[in-house]
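Worksheet for the structure shown next.
With one protein chain held back, the other chains of the complex are shown just where they sit.
This part shows subunit A:
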Amino acid sequence: MNKQLVAGLFFCLLPAVAIGAQYDITVDKVQIDTGDFVEEGIGYNGASPGPTLRFKEGEVATINVTNNLDEMTSVHWHGLILPFEQDGVPGISFPGIKPGETFTYEFPIAQAGTYWFHSHSGFQEPNGAYGAIVIEPEDREPFRYDRDYVVQLTDKHPHSGDRIMRNLKTSADYYNRHQQTVGDFIGEAAEQGFFATLKDRLMWGGMRMMKADVEDVQGFTGLINGKGPAQNWTGLFKPGERVRLRFINSSAMTYFDVRIPGLEMTVVQADGNNVQPVTVDEFRIGVAETYDVIVRIKDEKAYTIFAESMGRSGYARGTLAPEEGMEAQVPELREAPLLTMADMAGHMDHQGMDHEAMGHPAMNHEAMDHAAMGQREVADEGMNHEMAGMDHAGMGHSSGNALPTDPFYASGSGLSPVAANGGKFLSYSDLKAQHPLYEERDPTREIELRLTGNMERYEWSINGIKYEHADPIVLQYGERVRFKFVNETMMTHPMHLHGMWSILDVGEGKWNPLKHVISVAPATTVYMETEVDAPGEWAFHCHLSYHAAAGMFRKIVVEGGPEQRGGNS
């Protein structure tokens, strides 16, 4: 592959090439101090997180990455639209960066917004190899703000990524300390009756599934811009200012529910793309997603940025304050959610279809009836109420009194988010594109991707097949493909397509938002469409590090296209 040729091509592609931004990045072993523990990790330019890279839309980025590790590395520019050889996925886009080697990434910046970068090699990303990207648009932004902070969240664990993966493979519940106990049984029996509680436990035990399978890696310390809750990352403001906060979830495994008690947040961007502003009290940020919000702060006092994990096993905390050292009250973690029958529906359906013939013993009659209904579509809520109804009445589920429904969760799901102050919680259905990037047209075909797994073995897959055994998904340049995600597991999966936009179907036609990560909750079906406009070979995977590593990963090959560079080598 001739570098000059690539450079030459860029000059052809961009009639007016601006003088680009240049960065030198080293990949280093670093010490990470979370305030709770100090661990060796991997960072950029001697620190984790690495530097925030700033670009301007339309320029050419040149980034020299020097590998100071004694193992291979790579840098992936998450969410950036670029030639596939620059995408940084070893084994797909390029061979990787050897120890001691310097690799030069060079690509045009074709978009604006908030993104991030991270290693795509081994478990370097959970070990600390990540940083933020901020791209200034060519045109004026459609919203005003006085200050601008990156708020990069992560879930730093005292164990290395390799060790976590090994422990999960040895015992899938190794890190789960939110399991139901004898005490929970007694408490529930007192409330719901002994037999109802026993029936509930036997039902879940019969399926060999756990209501508590919300977070499979617990025990981390949540960080904001590399700082633990006690170290309290602080962003300063002057009263009366509008502050833009660029939330990036760089966690290995953790979804965060984010709020700033006392402030409303206006969401203006999702995954780097402008959305029609929506004001919320709280939002859930999936792994690898980004949300830009604007807060208007009138009072001269401190506010806590509180990001508690979806399973309530940990949190990140920072502060917005008029001066350094000021603090606001830090809320308590809310009660941990439990999965319900509704979250199990996709799994049962799958079992009914694939395992019944093998004489699978675990199916009880209730389960079968519901599986037979075959209902797991988000769009069609009617049938799901049956599931919820049974859950509440028969299975002794304790909460769920008229919860606000979010169509992106199974109806009656234990994961349906609720704002701490009872206010507005952001839903995917609130996201509408500010300016549609693509013309609306009918998809040329639909590809169904079932998100599958076996929690007990800690195996994760797509359509029941793991990465190492799967054929690539082949797309044709110029297609518009509709992807149908069917989550048959009890965990939430943030699905990330490299190189092309994921147009999330929220039922708004051409106003459907552009994203790079689509979070799919248990027992739901979610659709996205992709304009296949980027030739080459791309990665596509669940962004939970250990799910991707266990096989929830695919290669996507885009055939054809005007200027396929590099061939299929």
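In the analysis below, a contact is a pair of C-beta atoms (placed from the backbone, for glycine too) under 8 Å apart; a residue touches a chain by one contact, two chains touch by 3 or more; residues count from 1.
In this section, contacts and distances are computed from a predicted model.
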In UniProt, the chain not displayed here, chosen among "Copper resistance protein B", "F420-dependent methylene-tetrahydromethanopterin reductase", "Cation transporter" or "Endoribonuclease L-PSP superfamily protein", goes by "Copper resistance protein B"
Which of A:Gly20, A:Gly50, A:Gly79 or A:Gly96 touches the missing chain? It is A:Gly96
Which of A:His178, A:His493 or A:His516 touches the missing chain? It is A:His178
Across the whole complex, the chain not displayed is touched by subunit A residues 72, 74, 89-92, 95-96, 120-123, 125, 159, 162, 165-167, 169-171, 174, 177-183, 202, 205-208, 219, 355, 358, 360-362, 454, 456-457, 459, 466-468, 539, 541, 545, 548-551, 553
